[in-house]
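For this view, one protein chain was removed and the others were kept in their places.
Which chain is which? They are A, B and C, in the order written, and residues in each are numbered from 1.
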Amino acid sequence: MGTVIVDVMPKQEILDPQGQAVAGALARLGLGRFTDVRQGKRFTLTVEEEVTEEVLAAAREAAETLLSNPVIEDVVSVRAQQDVDSVRAAEDAR
Amino acid sequence: MGTVIVDVMPKQEILDPQGQAVAGALARLGLGRFTDVRQGKRFTLTVEEEVTEEVLAAAREAAETLLSNPVIEDVVSVRAQQDVDSVRAAEDAR
Amino acid sequence: MSTTQPTAYRTDTVTDAQGSPDVVQPWADLGLKEDEYARIREILDRRPTSAELAMYSVMWSEHCSYKSSKVHLRQFGEKTTEAMREHLLVGIGENAGVVDIGDGWAVTFKIESHNHPSYVEPYQGAATGVGGIVRDIMSMGARPIAVMDPLRFGALDHPDTARVLPGVVAGIGGYGNCLGLPNIGGEVVFDACYQGNPLVNALSVGSMRVEDIHLAKASGAGNLVILFGAKTGGDGIGGVSVLASETFDDEGPSKRPAVQVGDPFAEKVLIECCLDLYAAGVVDGIQDLGGAGLSCATSELASNGDGGMRVQLDTVPLRDASLRPEEILMSESQERMMAVVEPGRLEEFMAIATRWDVEATVIGEVTDGTNLEVYWGEDLIVDVPPRSVAHDGPVYERPLARPEYLDDLQADDTGSLERPVDGDGIRDALLAVLAHPNMADPSWITRQYDRYVRGNTAQAMPDDAGVVRVDEETGRGVALSTDCNGRFTKLDPYAGAQLALAEAYRNVAVAGARPLAVSDCLNFGSPEDPGVMWQFSQAVTGLADGCVELGIPVTGGNVSFYNQTGDVAIHPTPVVSVLGVLDDVADRNRSGWDAERQALFLLGT
């Protein structure tokens, strides 16, 4: 079994009212150092098999066609969970 | 200037209607290999400074108090963008 | 985000324009015709600066100038008699018409289209359509109290309808629900002719005390011009990129968004902020920012006023610091308003804005000159007579021709259709009619709209007219309906427009209201097609004549042309809305019956 992670963010040039609302709230909470906030989506897609190139290709297709709206959003990344994890572990070990 | 990325996902035991709807739609699109889909949130927080440990600590506080609701969500990760990027570059180079 | 640096790149100034008359300008790419460009040069007695060119091109577009429709729309004013004007407080020409409903109450209502944006990005297109019409209502001094949404889609079973419809409905609901405006009615019609051109029309109605009516005019030299609400971003300025090529620095522009994204929360706060500003009496003139953004707001305010206006463009708060002056002038960023305020009231104004957390910036002032002057830093980049931009745009007498297909179409009447001859046949025919998507229960759509918020909704879905209370003490309120049958209008545009009017009028009347006023949204194909133009002129004439017959005036509306794919236009679709008054909404009549054994009567012929 494997998992693919897809990250989608509003395009930089597009108004992001959600991120704006969060930024305002952070400022009120004394966390105003975060001057800009953008809110996107993160999907985890589970497959019964290993995450192969083919699975990633299917995930990419899902990301472009369904998980994001190309008019206002960008697919930021499509990765296998195991890669993300191993990389993090490596990083944390540093 | 730096960016922190915060990932928040619905808890495993909590119903995720959005993820479910996506899974259903993927199946209709012939991408039914993805048997389970969960939809969470991804935030990018911009700071004027470098992303130091202190900035990360503030981001963690933001993640725990505002960006997630512990009843239904987990903070999956709080990372500096530069780390994510470098790690990805390393990975892609493999 | 870093702040704007106004002098970091070269801007085309008035002095430049005077010194370089022969510079080749991209007027054609901006949609101007050769003679229009020549007229601009004549008005200014020099070539326009690139900022002026941007302003004229957008303000003289079909959408803003009504250049093809003006000659026909005149009938609405000309045919309105004194008697019809009895309840009219503000007529055609302002942001929205205002009618007197008695007891010192006034209501304003208007219907507008957001067709093309909703086809491109259904959710945001429809959402910002609602946002735009609501700002029109706010700019009259009113509190918006309800919305309606007449919709037309392609065939129900067409895959693209499955893309467009859910997004449109969610967008209308998402924006309207979040604004706290009850949705009290609308239409849902499916017809293949709308496949590539769905119609998303949005109506809003608002109420105010008669003495609180506000107008879009900038008067009184020294008065301040304040921009408030959302920051300005690069929304809706795709077209001006041709201008940018000469001024962009090496790095080039950051990307410009293809669509506008609405922020209903920002608009809700803006509504409350405006109402507090009106109540405090600190606003002399007010204008919403919609199509053509600052170009439109500044030139219209100045044109309606008695002097000139000076604007310091680099003070406009930006969401995207890479915006050039031409782009800032044209940006269609949502949720913004512009007010004219006496300097002595500035502090009060700012205090109210702060209370609502609404950003407000003084960007200019009213002058005793004659021109609209826009500065970028020290540079004068616009110096124009505002009327020439806002009101004296080109007017076309487009050729008209009755379409040749019409005779055949009209001749092909129902006589040749097979008729059911027995009970089963009639039953099948009836079921087929009832099962048609255009007749079926639309509650799968309307249940996504809040009809209860504000607690004044006396009637909404499934009644023929929406009814909302205006005055809680007396129960005084209004009834509204929108209607149109595009198929009928295609057969006979003159009678079709009258049919739409008559149906809306009847719907309001049967609710128990006295019909008072009309607003319309005229959705047609290309005005450059003489057949379409003929349909348009027939429909407008039919509507104007119908209004005379019924004794109620058209108070405003909107024209949407170019609803066509290739050379195939949509059915002519003049959506007509009628507003009526009830002394007490408790006396309304609902559609349907509420007890057994009531008798049914059929009235009319």
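Here is the rule we go by: contacts are C-beta pairs under 8 Å (C-beta built on N, C-alpha and C of every residue); 3 or more make two chains touch, one makes a residue touch a chain.
To be clear about the criterion, contacts and distances are computed from a predicted model.
Asker: One chain of this complex is not shown here; going by its UniProt record, which of these names is it: "Peptide/nickel transport system permease protein", "Na+/H+ antiporter subunit E", "Phosphoribosylformylglycinamidine synthase subunit PurQ" or "ABC transporter ATP-binding protein"?
Answerer: "Phosphoribosylformylglycinamidine synthase subunit PurQ"
Asker: For the chain not shown, which residue from C:Glu300, C:Asp450 or C:Asp471 touches it across the whole complex?
Answerer: C:Asp450
Asker: Would you mind spotting which of C:Glu36, C:Asp263, C:Glu326 or C:Asp529 touches the chain that isn't drawn?
Answerer: C:Asp263
Asker: Considering the complete complex, identify which of C:Trp356, C:Tyr505, C:Phe524 or C:Phe561 is in touch with the unshown chain.
Answerer: Answering carefully, the residue with contact to the hidden chain is C:Trp356.
Asker: Over the whole complex, note the residues of chain A touching the chain we left out.
Answerer: Where chain A meets the chain not shown: residues 17-18, 20-22, 24-25, 28-29, 39.
Asker: Can you list where chain B touches the absent chain?
Answerer: 10, 13-18, 20-21, 66-67, 69, 71-72
Asker: State which residues belonging to chain C touch the missing partner chain.
Answerer: 170, 173-174, 177-180, 263-266, 268-269, 272, 355-357, 447-458, 469, 472, 585-586
In the analysis below, only the chains that are shown with their structure count from here on.
Asker: As a quick test, compute the distance in whole Å between the mean CA positions of chain B and chain C.
Answerer: Whole-Å distance between the two chain centres: 40.
Asker: Using the average of all C-alpha atoms in each chain as its centre, how far is it in Å between chain A and chain B?
Answerer: Each chain reduced to its C-alpha mean, chain A and chain B end up 6 Å apart.
Asker: Report the inter-chain centroid distance for chain A and chain C in whole angstrom, where each centroid is the mean of the CA atoms.
Answerer: So the centroids are 37 Å from each other.
Asker: Please give the residue numbers of chain A that touch chain B in the complex, ascending.
Answerer: Result: residues 4, 7-9, 19, 22, 25-26, 29, 31, 33-49, 55, 58-59, 61-62, 65-67, 76-77, 79, 83, 87-88, 90-91 of chain A touch chain B.
Asker: Provide the residue numbers of chain A that touch chain C in the complex, in ascending order.
Answerer: Listed in rising order, the residues of chain A that touch chain C are 10-17, 20-21, 24, 35-36, 69, 71-72.
Asker: Give the list of chain C residues in touch with chain A in this complex.
Answerer: Within the complex, chain C contacts chain A at residues 1, 120-121, 124, 230, 233-235, 254-263, 265-266, 319-320, 333-334, 357.
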